[in-house]
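The structure under discussion is supplied below as structure tokens; questions concerning it will follow.
The complex is shown incomplete by one protein chain, all other protein chains being positioned as in the whole.
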């Protein structure tokens, strides 16, 4: 159902397979999800995306769960079904409780609503909001 | 520049002005920002939006700063200039440091990128991601 | 500020100028708005867009004001500032009252909110909704 | 396939079940659609969304069918499959004829097209369109 | 699963069927894809869309494959699953190689990423970029 077949380990190029193995090692699971298997047709893009993802999602000034909540919010707003599923699952794995999930949904819905109103009204930005 | 004039306190209906006063009291500032002044043409919508915003953004399982970061993420993804400005300012006011801001941007950009790839590839959702 | 200069009548190609004249005649005004002046660099696209717009927005099973409200809703959701302004103005010209405008905004905001929730939850479509 | 299981009446919290019963009573049907069953994990959000929907979609300056057409337009533009299905079905139930449906589609497509052109050209807003 | 049934040749109005026949003749295939069969409920919209598509996608200053790549980029960014599938297939049929496909994906992802950053930062447009 993808625009390119999902590559099994056998079908993947050695460079792509090395990324699969790194995903397995870092995530401590045998499972490599469909996104990486679809991306594996271009080993360089696969590698660049996986490397960047690790850097961006690492603990920093924001903790990994907060980053995952932000990731879900963007994915929902972009209407990406795959990403909404995969990052909601990731957020749960990183400790998102049902209450957190409920509040995440409420904030996303609230923002969608006021975004629409501000755009419909074409509200000019207050001077004090500008850096 | 808005599609409706921003209402001053004098021009606003008493019901709208009561919401302005409540905003001032709750936020402990004399300033009422443009969004509310544009929305004031419909006092019922103004009231409903302000009431709901307070409920949704109150401390809960997620703290108010985290909620504000999620709000920024949705606003950016929806391309809402006003909301990006106002909620970035709100996040700073609630304690977002420059490092947090930088990481917020990096996560939003990363999600935008993988959302596009997952959509371009039409990756089917892994069974294990489904509830 | 456009990506192509807005063409005055003098600068426009005769084919584009003929469209300007038709816009003036049909709309009974001397004013040709910026959208058409920007589009005039490609007289064929200008003509095709103007012709199609007249067909689509003509009275039919839906009246022109309802069509204009739908146009505003799409423009807001696409985040198009120009279109939100121009079609809000057009809706007012076609009889949109302040109450109608307020209800239009409330429906757009409501839909934005439930769209976000349905996407966040990845709700499967009920069989009975399918044609 | 949702990110949270759809709740049956039995699995739902009494507060959520009370909303289901109100939906049944107001809509005069036994059927409660999937959106509400997914939202039922957060009875407060379920209640708030259902209450607000009734207020917003009630007859007013715009009739319920026109509101439903606007809802479809937003849902399509946001790319929400669930909402496009459910509100197209609702519009049919409220009297949308095949001719109205065809004109709705034509206006949505026309707006999408000129939105894209205005954005590509970055057309500056005409002074006369500003409130 | 569509909001309107896909029309077979037998069920389609003669005007719609004439468009099906023209699609078959121009594309030299017996197959008429689902998009046209769904659109066939409105023969005038079907005809207008098919006519316009042929004009826009014809060889010109840009060759048909480049146009198809642009079409895919827009479809992905709009989150249109159907269009992403159909235009990716069309691009392959017009000569898109796996390397071209990989580069197309990389550019789409890069643009999505910098679009998000520019919006998050609300970067003002450089004077020199304005026409």
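Going in written order, the chains are labelled A, B, C, D and E, and every chain counts its residues from 1.
FYI, a contact is a pair of C-beta atoms (placed from the backbone, for glycine too) under 8 Å apart; a residue touches a chain by one contact, two chains touch by 3 or more.
Quick caveat, the model's predicted, so the values are computed rather than measured.
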Next item on the list: Can you pull out the displayed chains that the omitted chain is in contact with?
Entry: A, B, C, D, E
Notebook entry, point to check: Per the definition of touch given earlier, which of D:3, D:34, D:49 or D:77 contacts the omitted chain?
Noted result: D:77
Item checked: Residues of subunit C (touch criterion as defined above) contacting the omitted chain -> 3-4, 41-42, 45, 49, 74, 78-80
Notebook entry, point to check: When the complex is taken as a whole, what residues of subunit D touch the one chain not shown?
Noted result: 72, 76-77, 79, 81, 84-85, 88, 104-105, 108-117, 119-122
Margin query: What does the interface between subunit E and the hidden chain look like in terms of residue numbers?
Written below: 1-4, 6, 31, 33-35, 38-39, 45, 49, 52-53, 56-57, 60-62, 66-67, 69-71, 73-78, 80-83, 85-89, 97, 99-100, 102-104, 106-108, 110-126, 128-130
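In this section, only the chains that are shown with their structure count from here on.
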Item checked: Shared interface numbering between subunit C and subunit B [over half = same, under half = different] -> different
Next item on the list: Quick one: report the Å distance separating subunit A from subunit E, using the average Cα coordinate of each chain.
Entry: 26
Note to self: Using Cα averages as centroids, what's the distance between subunit A and subunit C in whole Å?
What the structure shows: 34
Next item on the list: Send over the residues of subunit A in touch with two or more other chains.
Entry: 3-4, 45, 49, 74, 76-81, 84-85, 88-89, 102, 104-106, 108-117, 119-122
